[in-house]
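Yeah, one chain of the complex is gone here, protein chain that is, but the others are all in their spots.
Per-chain residue numbering starts at 1, and chain names A, B and C are given in the order in which the chains are listed.
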Amino acid sequence: MGGRFGDGRVKPEPEDVKFHADWHPRALALTLACGMLGQWNLDMMRRAREGLAPTDYARFAYYEKWLAALADMLVEVGLVTCAELAGEAAAEPSPLSERRVGPEVVTTILARGGPATRDSAVTARFQPGDSVRTRHLAENTTVPGGHTRLPAYAAGRTGRIVRQHGSHVLPDSNAHGNGEAPEPLYAVAFAARDLWAHPETPLDEVMLDLWQGYLSPA
Amino acid sequence: MGGRFGDGRVKPEPEDVKFHADWHPRALALTLACGMLGQWNLDMMRRAREGLAPTDYARFAYYEKWLAALADMLVEVGLVTCAELAGEAAAEPSPLSERRVGPEVVTTILARGGPATRDSAVTARFQPGDSVRTRHLAENTTVPGGHTRLPAYAAGRTGRIVRQHGSHVLPDSNAHGNGEAPEPLYAVAFAARDLWAHPETPLDEVMLDLWQGYLSPA
Amino acid sequence: MPHDDHDHPHTLLPPDPALRVKALETLLTRKGLIDPAALDVIIDTYSNRIGPQNGAHVVARAWSDPGFKAALLADADPVLADMGYYGRQGEHMMVVENTDQVHNMVVCTLCSCYPWPLLGIPPGWYKSDAYRARAVREPRKVLAEFGVTLPDGTAVRVWDSTAEVRYLVLPQRPAGTEGMTETDLQALVTRDSMIGCGMVPAP
Partner (left out) sequence: MPHDDHDHPHTLLPPDPALRVKALETLLTRKGLIDPAALDVIIDTYSNRIGPQNGAHVVARAWSDPGFKAALLADADPVLADMGYYGRQGEHMMVVENTDQVHNMVVCTLCSCYPWPLLGIPPGWYKSDAYRARAVREPRKVLAEFGVTLPDGTAVRVWDSTAEVRYLVLPQRPAGTEGMTETDLQALVTRDSMIGCGMVPAP
């Protein structure tokens, strides 16, 4: 939705507000705890959120998207059945219950994180200062309608390599269970005037982190 | 929304179904009768529909968009006040009531239509067979966030002129009350493989009607 | 209801669309801006007078009269005006012919533009997000949902109605109709076939 018109004002809020409804913290914790079962990766979960019906994506707030995608994912990986979700069948104990995360290890798991850097056999093609052009379609080239992290507003644009971040897991592959396929990731600078019909000033830039496969020499 | 993923199946319906709710015919007729007051043009009304908040545009069905845009437009042109809409003020007789359309002339007005062709001083730059490239941004070049009729999926693509339709009113100008600014309009053919990451066959084409200003030689 | 939302006064109306229509009609009638009897005529026009039978008439005549068909495909507007099929949302018509080589389909991805004087008001699916989104990207999958499978080697040409030109598909004449009159042919022609989302069935 980057660049979209019509969304109105941004509404700043006091910095001590953490949640905006009683059920928000529970939705957050539930999603994280389920993720710790190790049955999907972060890219798959993002794919599930973006794969909601466009009308649902538009009307759901942040944690509503999380909940809907969590339910879809639980069924997709077989942790839960549709009958159980619908309340039409009694909850069967899961064979994966031994992976359940207890209160004593949660903090450790959160602190451990999940790095996305990997060794990769893919050689870096670009260096800082190089001019590059992004793919002309913000689409997954392998899976029709699949997950990608090239925003539509930056498709088919020319930018400048600013930094090499090392090799990172490729969401376009990992989100579909097709392997991590790590490749070099770059910070790429785009002049605002190359992205927008009416840039605010000629000085401004937008920086994106983009995988090597999204880029060609320009 | 052309090209968007995730919208599900198309649901054919019996050919004798005209409306899907009791209020649909009334919404249709109300919108058309108000249009006959001559206080806006079709491009302005389309601009009002597309200018709904993105979440409203996503959740409203066809005639709900019509109604919301009609209400917005009635206020924009001053036919109705916000207080009247909100029911907070009694309805004041309108000075434009002499333009009210009666049942005896409605059919004639519908049959008369409203041609969009105009004489134009703008010379046609392209001929059938010419290769052209569309604007790289599907945006109004004059009014930030303004109305345009170049779909996002066809921005920055190369096509072939198929036919010259004569000169037509330019929506990018007319929708904002900036004059009709007629210019040559063309049917332009795009190969499906130049539009989509996964075209169905190499044979297929999408044809769009595009104004000359949207195009440059390719 | 955000009463201070000046960009979107529609939020001042009740959210239920049936109540919205009623509120607007009442208000505009009181202000003297609309005449409910005129609304009745508009509804009658599109419910009973203007509909796909008009387009079917044109198609049946094109199937029956090669000279008419040639004129229709070359420059539809005068031909259609002669038949009385002119009016709102049909001011600039093009008729595109389906053949063994090319199958034409019509959509409006930006809104739901449609040739009203020839086909009446558009069907629900034509106005749906699914059709608007998918017809341009995967027309063959959409056609399959209408039960249509094209022969190998037939190209699909999708017309996205981005301007004020409106498109009518001239479907292929089905086999077994050789001796039929124009009137009988007209009764065969389906609305969906004139949008390019159906084939005319053999009698």
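Worth a mention:
The rule is short, and it goes like this: a contact is a pair of C-beta atoms (placed from the backbone, for glycine too) under 8 Å apart; a residue touches a chain by one contact, two chains touch by 3 or more.
Everything quoted here is computed from the prediction, not taken from an experiment.
By the touch definition given at the top, chain A reaches the unshown chain through residues 1-5, 7-13, 15, 17-18, 20-23, 25-30, 32-34, 37, 46, 49-53, 56, 61-64, 67-72, 74-75, 79-80, 82, 84-87, 91-94, 96-97, 99-103, 106-107, 109-117, 149-151, 153-154, 165, 168-169, 171, 185, 187, 189, 192, 195-196, 200-201, 203-211.
Here is the rule we use: only the chains that are shown with their structure count from here on.
With centres defined as mean CA coordinates, chain C is found 15 Å away from chain B.
Centre-to-centre spacing of chain A and chain B amounts to 34 Å, using the average Cα coordinate of each chain. Separation between the centroids of chain A and chain C, computed from CA atoms only, is 40 Å. Under the contact definition stated at the top, the residues of chain A that touch 2 or more other chains are 8, 54-55. Chain C has residues 7, 129 in contact with two or more other chains.
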